[in-house]
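Take a look at the structure below.
Missing here is one protein chain; the remaining ones are kept as they sit in the complex.
Note that the chains take the letters A, B and C in the order they are written out, and that residue 1 is the start of every chain.
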């Protein structure tokens, strides 16, 4: 069933991204990498990663991309109610991680923000690389300050931080072998590059995927990855890199609402 | 839901009474005075008091009075299956009883047998009076030997034990005030006499009632006692004497299957 | 009690202190248990369904308990109207809340007869339970044929001036069609839903458990079905009749859900098994709290709100 939440605060982070802090009526047990299905009555319901959690407060970072996210940006305000169900899915590995690297693209930083705070509590050493298109897209880098040992910020045009793609961090800025694990979330082509490189270097890597989600609980079949038949909502959204490399769809195909596959480039851009 | 049981043993106790030992597939939590609904497929379902319990063994004492009990007597044999649900109802008071008297008529000894063993475990001192019509009706007096300090057996015609009604035990054979509580089960007119006398003497008394039972779980309304609206299946079958004295129906009216009341004498004889 | 005044309603002219009604067939057999249930806080009481002649009902087993509900086939056991008239009179003398007498039968003339006797004895309203096999209908339930439903309701309407409730079965292709027929016949209130036709088989004894084999499912399992039926009825007939929502109500949330769907009042049955008689008080308190929290001054304001665009 749904848990009812009330919006405590909405922060405009960039012109496309807002953060919603929601107070829910009961405590929920969550782990970083899990998502919630968020329902705006008479508008729709979408999956959102938990970007931060404290007691009965949940934070969501929402990029304006379409109908529901558009409504959230344009019409929701403090005090409004929404209903959420979840948490759903399998999150990131938390155990036996002494040192990790996080590579995020755009709002992909959402689950990694929550993850970084959780790992910090466990004493993990954390390095973070955040990538954005340009200066105006940069947000929340400071939220990693207290938990990460290093924070690299990349912009494609160099208008802020380091110029270049965030994936370059693996190749130029760190010694990948120093990390027990690399976590990544962002545009799928970016994640594809990260996963491929990490595995080539023999470093464990986990990525959080997105697909169209209807049920969110593993029965409708709209989020299936071929050819392993994995469900992003239930078996993911976080997958191990080794598994992802066996998935033809990864980095290549997305499924539309009707279930047909389309090449990922045509729809996916950060 | 039903618990399935298998008949381990059938003992013929008198020409009208048999004891069924049933092994059930799961342990049930019961307390003396509670009853079970016992279903014989394609025959019917009747309420029966728990006469004894040990681990997954339940004993029922069944008087042959009609269709279902007749079938149980005539057609059931060792190994047959039946299904039971329950336990239901409120049982006898077990706490703070140092010394008690039990007064049973006929198969009314069933719940008192289980009660006596339970109270013995708790260190209660127990006296028992068992009443029967005649020598041929006497059964199970020995089952009380190891738990009771005194066992008086009455027959109406004196063909066995003491001649007279079992109710005489209260007046002639014991000092009623010595007991913390009197428990009674048997024909309702007998119980009526016991309850009335005990209350007159200022001694706490509990009696176990019978009524037509359909649901057994307090919703069908077939076992209601006027004018308090008590349900024998749920608020009873064991009632406190003080309560019973406020019930006009007690000792006077029984309800038929259709819910109409009929005077108790016309149908009830031990 | 917190905000209890705002829970009171008018239902087809009857004043109820709150919208909870004891559903038919659950304990409404004697004046004494009705009195006891009144003391638990209920707003009105429906009696067990009464027929012209006394009925023993089906032999045991007549009920199966499941994890999320009950399946029952009591078989309309009742003492017949002749005897029950006294029960009604006693109840009316003792109760302060409205008494709705449920009437059942397989023939129109019997239904009319029982309704009149019940009304004359003092019933505040008559509820027609049309889920009996109809004699002329060759075993078909009276309540599944819109033409028969209209005829029965009309016949009773002509002879009884008290508020007329009609209880609807969910075991039909279109509950709205049946509800319409009842409304056309002159029903003031539609009561939805009766139990859903079901069966339980014991896997070891390999037989249907109920002596009647078939029974009716009630309790939480049918709640979303009841919500749907009430919503449909309100959408189509909300202007013509009032609705009593029944089915699987165990908590104040369940009750409010039915009211949002369009019910003016809410029946409670099976919850008594699972929560005890205190369930009435619990739901009343929960509803009062909800009204305050959500800023409603009266429960009336909640009726049918889920239909608002």
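Definition applied: a residue touches a chain if its C-beta (ideal position, glycine included) is under 8 Å from a C-beta of that chain, and two chains touch if they have at least 3 such contacts.
As the structure is a prediction and not an experimental result, all values here were calculated from the model.
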item	value
Partners of the unshown chain among those that are drawn	A, C
Absent-chain contact - pick from C:23, C:114 or C:172	C:172
Identified contact with the non-displayed chain, of A:94, A:220 or A:245	A:220
Residue ranges of chain C at the interface with the undisplayed chain	66-69, 71, 144, 171-173, 196-201, 203-204, 206-208, 213-214, 217, 220-222, 224-225, 227-228, 231, 253, 256-257, 260-261, 290, 294, 305-306, 308
Interface with the unshown chain - residue positions in chain A	1-2, 4, 37, 39, 41-42, 44-46, 81-83, 85, 213-222, 224-231, 256-260
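As a working rule, only the chains that are shown with their structure count from here on.
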item	value
Contact graph of the chains (line, ring, star, complete, other)	other
Chain with minimal offset from the mean of all protein Cα atoms	C
Centroid-based (C-alpha) most distant chain relative to chain B	A
Centroid spacing, where centroids are CA-atom means, of chain B and chain C in whole angstrom	36
